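Removed: one protein chain of the complex. Kept in place: all other protein chains.
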Amino acid sequence: MEVINTLMETVMSNQVSIPLIEPMLDLLPEIPMLQYMVAFMLWKPLFAILICPGLTVGGITLLFFPWIERKLCGRAQWRVGPHEIVWWLGGVIQILADTLRFLFQEVIVHKDAHRPYFLQFPFLSFMIFLLPLLFIPAGTIVAIQTPYAIQIILALVCLFPLFILGLGWASNSRFAYIGTVREAFVYFAYEIPFIIAAIAMIILYGTSDPLLMASRQSIPGIILNPIAALVFFIGAAMATSRMPFEIAESDQELCAGPHVEYSGIAFGLIYVLCYEKAYILSALMTILFLGGGSGPAIAGLGDLSGVFWFVVKTYLVLTTLFMLRTVYPRYRLDQGLKLGWSPMLCLALIGLAISLVVVAVRVI
Amino acid sequence: MKSMKKVVGPEYNLGEKIKTNVYAVGVAMQESVYPHTATVFYPRERKKMPDNFRGFILFDPDKCISCFNCSFVCPANAIRMKEAPNKRYYPTVDYGRCIFCHFCIDSCSGGALKATKIHDVAYKDMDEMFTPTEEMIELPEIIREDKKYVEYEIEEDDLHLKRTKGEDYLFVDVPPPIQIPMVSQCIDRASCIGCRVCEEMCESGAISSSAENGMLRMKIDTDKCTGCGLCVKECSMQILKLERK
Partner (left out) sequence: MEETEKDRNIRILHSGVFTPLRRWATKWSLWPCHFLTSCCGVELAHTGACGYDMERLGTLNMGISRQTNFIMVEGTITRKMARALRIVWEQMPDPKFVNVIGACGQRGGIFWNSYNITRPSDIVPVDFFVPGCPITPESLLRGVRAVQEKIEGRDNTTIRFKHVELPSGDGEENRAPTTPKIFAPTPLVRVDVPRDVDWAFGNDLVKNLKAQLKGLYTSITITDKNRIAIKTTPENLVETSRKLSDTMGVDHVKNVNVIDVPHERKFMVEYMVSGYTEELMPVILTIFTEIGREAEPEIPSLTSLWESANYSERELHDFFGVQFKGNEGMKGKFLLAPDTPDTPLRKDFKLEEEQYTIEDGVPLTSAITPPHYMPPSSSLSYSESELEDLKMPAYEDVLKEAEKNDEFVAFIGPHHSGSGHLRWVMRMKGDIIKDVIPDPGYVHRSMEKIAENRLYIQNVPLTERPNITDPINMNLGYVRAIENALGIEVPERAKYIRTIMAELSRIGAFFYDMGIFPLFMGHSTGFMYSFAIREMVLELMVRMTGSRCTPSFIIPGGIRRDISDDVLDRTRKFTTAIHKRLKKYENIFVYNPVLISRMKEVGVLTREEAIRCGIVGPFLRASGVEYDVRKAEPYEVYDKLDWEATTGDAGDCLGRIFGRLEEMKQSVKIVRQAVDAVQEMPRDGVISEEILGDYKEASGDIRGYLYNVYGDLVLPKGEWTSVTEAARGTVLYSIISDGESNVPYRVRIITPCWMNLRGIIEASKGERVADFWTVYASFGYFPPEADR
């Protein structure tokens, strides 16, 4: 009993407060057990994992964002994108159909592949790619709150390419090989400026706790340090292989590079990986530059107001990231590398300098 | 040559680089807000094809003089003639070969072959693609899901899709081609060897033979002759010629 009580106390002390549904919650004690379940659900860490930014919003993003991307690109390209499947809704469940189709399709493991790794890597990377979500706060809701959250997220993000390399290596195919090598190159090109840009912001805010960061952004970071924001954005585009930098996976050159041999649900997972990556980096960008979940409070939503603003901002970044596809063709590998190593590195350093200046000015 | 124009590719400085970037992004943004969509929503609507569109082929046995022109001219050998119960040869079309050039229609002086605007068809089986004469006479039915038809129109110097409710018609009845009366003539009677090939060939019974002084004499009835030219093609001595009536 003792244990349960302490547990309940911790749970109750850290609840997501939503004024709008409070009357409903008041009714709950009548029903046994449900009360506890709801309490657990509203316990902030669990809420973060299960609802936002975790599984639910993440899942929705993965299911609908490709659709939004395809629709928007279609619009900008004088066409319509997915449409006939439930046409009165404009084909919203297109991605569901695609995913299910992949799920039910045969998974081929070709003779030359390293069978265990070939099959493990898609699942492994899918899991690993979810980890940073634990540290990303949506408004005030976060699963694990630590003062080193940004560093941990960055470290995890930098793990991603390793898994892509694994995918390519296990495929043992010529195109996968070239793609993997390119991925490795690009990784080195963007990583340093990308991290410097993040560090610039950490210095600027004087903290690396995302919750604190949000509260210190009375002026959003993107205005305080636009250069770092630009570098971070380009870095994110490179990290997620978005259009001008879709160098490793370039479809017309390497047939999607590391993914060329995957089929069925294994490919389905890889297909959403890229969206997962983009989601996490956009969330990070939201926290670092756009003030996280801050925004005018919406009456009745309570803590959810922060969640709302967080999701809106993240989607905005995501959309911008994806709309790059309609505007730019692809860079060549050496151009991408050059861009990463010279202008971007310089800009990142300038960004760092700006941060230092801003901090200094504030101190004075 | 003097009048050639030299074309040089652009060279960008930083300012132009930024400008062109802005333009590119600008177009994308503008189009995603006010798109100039140019999509025809087939199968729910269909593009209206002009009346001279080259689609599936119809056939009218009453007008056919069995001249074989359609079969001879078909570049894909898709038209082959089949003997009908009345002993005449009528065309059949193999859509597994037809390339829709409509040379056959342009060669049919009687106007027995006609074009339709049917073109969106999928066959389950390759054998079904062969269409015997009997099935070419009436307009076939196709699956249609279209409720509107679309036309490309230019308004204010830009392309617009004009949508109209209703089903587009699929068959245009064009008048038969102008008649140029031709008739088969023998240009060198003396060389005739009386093999009677022409008589056997003639679909309209215009050529008859009679024995004269122990020799076969061929006679062409100019009124009956349709000018199809079959006899001309087959004459063993190549002494027949099509001439104007």
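Note that the chains take the letters A and B in the order they are written out, and that residue 1 is the start of every chain.
Heads up, the rule we're going with is that a contact is a pair of C-beta atoms (placed from the backbone, for glycine too) under 8 Å apart; a residue touches a chain by one contact, two chains touch by 3 or more.
The structure presented is a predicted model; accordingly, all values stated were derived computationally and were not measured.
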Neighbouring displayed chains - absent chain, whole complex: A, B
Sole contact to the chain not displayed, among A:7, A:37, A:97 or A:127: A:97
Residue in contact with the excluded chain [from B:33, B:180 or B:211]: B:180
Selected from A:80, A:130, A:184 or A:202 as touching the chain missing from the view: A:80
Where the missing chain touches subunit B, by residue: 1, 3-10, 12, 17, 20-21, 23-24, 26-28, 31, 36-43, 46-47, 49-50, 52-54, 61, 66, 68-77, 80-90, 92, 94-103, 105-111, 115, 118-131, 133-143, 145, 152, 154, 157-159, 176-178, 180, 182, 197, 200-203, 205, 229-230, 233-234, 242-244
For subunit A, the residues touching the chain missing from this view: 70, 73-74, 76-85, 91, 94, 96-101, 103-108, 174-175, 178, 243-244, 246-247, 250-253, 255-256, 259-264, 267, 325-335
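As a convention for this text, only the chains that are shown with their structure count from here on.
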Approximate Å spacing (C-alpha centroids) for the pair subunit A, subunit B: 58
Sites on subunit A touched by subunit B in the complex: 72, 75-80, 83-84, 87, 323, 326-328
Subunit A contact footprint on subunit B (complex, rising order): 24-25, 28, 31-32, 35-39, 41, 44
